[in-house]
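Here it is: the structure, laid out below.
Complex shown without one protein chain; remaining protein chains in place.
First chain written, first letter: the chains are A and B, and each begins at residue 1.
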Amino acid sequence: MQSFLLRRFGVALLTVWVTTIAVALLTRLVPGDPIEIMFAQSAGATREQMLAMQARLGLDRNVVAQYFLYLGNLLQGDFGRTIQGGQPVLPLIMQRLPNTLWLASTALVIASIAGVTLGFFAAYKKGTWVEHVLMTSTVMGISIPPFWLGLILLMVFGMQLGWFPVAGAGWHALVLPAVTLAATNAAIIGRLTRSSMLEVFEQEFMRTAWSKGLPKTTVLSRHALRAGLVPVVSAMGVQFAYMMGGAIVVEYIFSWNGMGTLAVDAILRRDYPLIQGFILVFSVVVVCISLLLDVIYAALDPRIRQGGDS
Amino acid sequence: MKFSVRPVRAAQWLLPSAACLLLAAPYALSDDTLVWARYGDIDTLDPHGATSTLSMQVWHQIYDTLLARDSDGQPVPNMAESWAVSDDGLMVSFNLHDDILCHDGSAFDAEDVVYTWERAFSDSRPSNTQSAWGPVTHIDTPDSTTAVFHFSEPFAAFVPFMADPFASMLCRGNEDEAGFGTSAAIGTGPWVFESWRSGDRILLSSNPDYINRGRLADNPGSPYMAELEIRVLREGQSRLAALRSGEVHIAEPPIEAVSNIQSDAELDLYIADNTGQNVFIEFAISRAPFDDVRARRAVAYAIDPDVALQLAFGDLVNREWCTVAQGVAGNDQDFCRSIGYEHDPEQARALLAELGHDMNNPLEVKFMTWTGGNRQRVLQVFQNQLRQVGINASLEVMDIGSLNAQVQTENLTTSGRGSMDMMGWSWYDPDILHQLWHSPGAYQGYNSAELDEMLHQTRVLSDEAERLAMVQNVQQYLIENAVHIPLYTPGWEWLYAARSNIDGFIVGPFNQPDLIGVRLND
Partner (left out) sequence: MTHFPLTSTLKSSPGTLGRSVLVAIYRKPTVFLGALLILAALAAALFAPYLAPYDPEAFAVGPVLSAPQPGYWFGTDEFGRDMVSRIIWGARETLLVGLLAVSISLGFGLTFGLLAAYLGGWIEKLFMRMLDVLFSFTEILIALACVAILGPSLINATIAVGIAGIPVYGRMTYSLVLVERNKPYIESCRAMGAGHVRIILRHLIPNITPSLIVVGTIGISTAILAASGLSFLGLGAQPPSSEWGAVLAGARDYFSTAPWLLLFPGLAITLVVLGFNLLGDGVRQMLDPKQNK
């Protein structure tokens, strides 16, 4: 377990470190003069302001000095200020972060429940029409563009039926975006569960359980499902990362006031300090939560607990 | 193994809670809160930190200005009970009311005027609209209610600027607020800043000490509503739905829904006029083909704005023939039209033929504009019309900030494909032409010594009639040389839909909504 966790922890640290480098140098990769691009947005920008910003971002120095300047600022919690409006970047992002986490985790719960149910029954009814229908529906689920699904749900349940608000905050506004975000991943989890369950059904201990004459539900839930869910649960960290990524698009459709909406606007406005802050916060959050999920998984899985590496 | 995930149990738990969600009552409003929904958020609470209309409209609620505007857009006394311009135009003095209170409880006096100006002119963080103040050298404060601005040169556009939200008066108390612009904003306006959750909502409360001295609103004192909530709802359909459900009282409607609103007894439509907004075409004149006036004129003849506007907006905007928009001094449609370009594709083809282009050898250009306000639709119509005469325009639609950057880059580029753009500016004074076209110009674009001299005169001529005559000369120059081809007005955020039980809602000149006199009827 320790070696597994150490490795995961190492990767997490490495990722965060690489992100800081990538983010710090992002402004260097922009074609044209980033300072010109930033400041052409504010009609009254003076030469002094532009030079000050250049110095602030370390663009007047070499790459290494720029990186350490940026890192130093980060360590002091200074993520810079937005070009448009001069707002401090970090609080701006942190204000939106809970909304995104809320959306992603709700969607993860929905996707897991739906996906596991679906995959379990598909495996249980192997070879029947049930499996075919379920598996075809997962291919559909993977194929529908989330942004289109979101619009359709909005049109039907928001506008036509009026069951859910078309935008806003709070629980009832969360349902449609969470379902939209969950759809693709429910399909993926469903496929994962199915193949894992199929393997479990073939295994020796299952035959033993059946032959002992235990009730059907006991065999299925106690033995089969528990074993079959191991690979599914181990993939939770990855799933969560994809939920966070998917949230960017889904938020935009539903005007959900999260990091994704902020990021898309920032990219369209070329507000580089905000883009940098977003990428950094996003990957740190994803890395930390994936790590957390892995730790929980490792604590639960006896094979890893006993020192094996998965 | 320790897993206890049980889908069946989980489903049992999830279903009832989903049902609860369905039954949850929609967000209920207090009767004392006025909710105004817009498509986007402010950039900052600091009036020196941004230029967007969205920001400016909020500053107008929190801060007040030395002068206000009457319904014709002319400056009238407000925080200043009177003002005087010296004969040489080098001094403008204001007499302030002595009973104005800042939101932090301190008294507003001439020192606050100095503070505001010094901040706008500071080296570290000058105002984005610093140039609009003109060549102010210093301010004298002979007593606490008198502020005298001194100029190095006469500046005719200064007095109207004092009625603009960009010249909002700040209280000195902001100096001690670390979060000024983000979590704090101390002004003297009708509404007191309470909170701002970025991307979501701004909450303001009625200022009990407010005295309405110059604003148009039909209310002499503090706002009738206890609170004002300015909410961000990005989607037009969402704003409309929220308006219909009563969750929101005032909102910008989607253009596509305007006819529905007009026939809806529960909703009223307000159309801002005299907004000062001017949407126009400009060119990268630094290089071929648009360094040649014939190419610019060909574009002007080829397009038919009336058709484009009808398709994109119906009757919701006006054709604009002048380079200063309707509502601004110097706007004279008949005069401008007499020198303007009527739709004439034949003329366009003839001009292009002179340049060696026709349908088989089309002129390839880039055509840019900024997102929103149905502008990309206008551009698509233009693209179609240009194609009829042999101009292939590829469209690029981007954020206004990126567009500003791009236009400047194009102007500084001396080779490659030609570039033009549909730009929009809003200003309350013909001085806009100086800001746009006096070299180096807003985008380092057109440079001409002759034009520069005329523009300079529009700043220093203190006789109003002489100044306006010069403004007309400038307009004539710009239009005849096809530097600035006016298209339409208003161009953005000029439509408001309100529930019909809203009384006293006013959209003042230059698109400034006033909510002081708003009351909710049952």
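Simple rule for what comes next: a contact is a pair of C-beta atoms (placed from the backbone, for glycine too) under 8 Å apart; a residue touches a chain by one contact, two chains touch by 3 or more.
Note that this is a predicted model, so its numbers are computed, not measured.
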item	value
Selected residue (touches chain absent from view) among B:33, B:106, B:347 or B:384	B:384
Residue touching the undisplayed chain, where the options are A:57, A:134, A:263 or A:293	A:263
Of A:93, A:134 or A:244, the residue in touch with the unshown chain	A:244
Residue among A:116, A:275 or A:298 touching the omitted chain	A:275
Contact with the hidden chain (one of B:137, B:245, B:262 or B:371)	B:371
Chain B, residues in touch with the chain not shown (by the definition above)	236-237, 254, 256-257, 311, 371, 376-377, 379-381, 383-384, 395-398, 402
Chain A, residues in touch with the chain not shown (by the definition above)	11-12, 14-15, 18-19, 22, 26, 29-31, 136, 139-140, 142-148, 151-152, 154-155, 159, 187-188, 191, 195, 238, 241-242, 244-246, 248-249, 252, 263-264, 266-268, 270, 272, 275, 279, 282-283, 286-287, 290
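By definition in this document, only the chains that are shown with their structure count from here on.
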item	value
Intercentroid distance (Cα basis), chain B paired with chain A, Å	38
Residue numbers on chain B that touch chain A, as the complex places them	1-3, 5-8, 10-11, 14, 18, 21-22, 24, 26-27, 42-44, 46, 49-52, 55, 123-131, 181-182, 197-200, 232-235, 237-238, 241-242, 371, 398-402, 404-409, 435, 442-443
Chain A residues within the chain B interface of the complex	32, 36-38, 40-46, 48-49, 52, 82-88, 91-92, 95-96, 112-113, 116-117, 120, 158-159, 163, 165-172, 175, 221, 225-227, 229-230, 233, 255, 257, 261-262, 268-271, 300-302
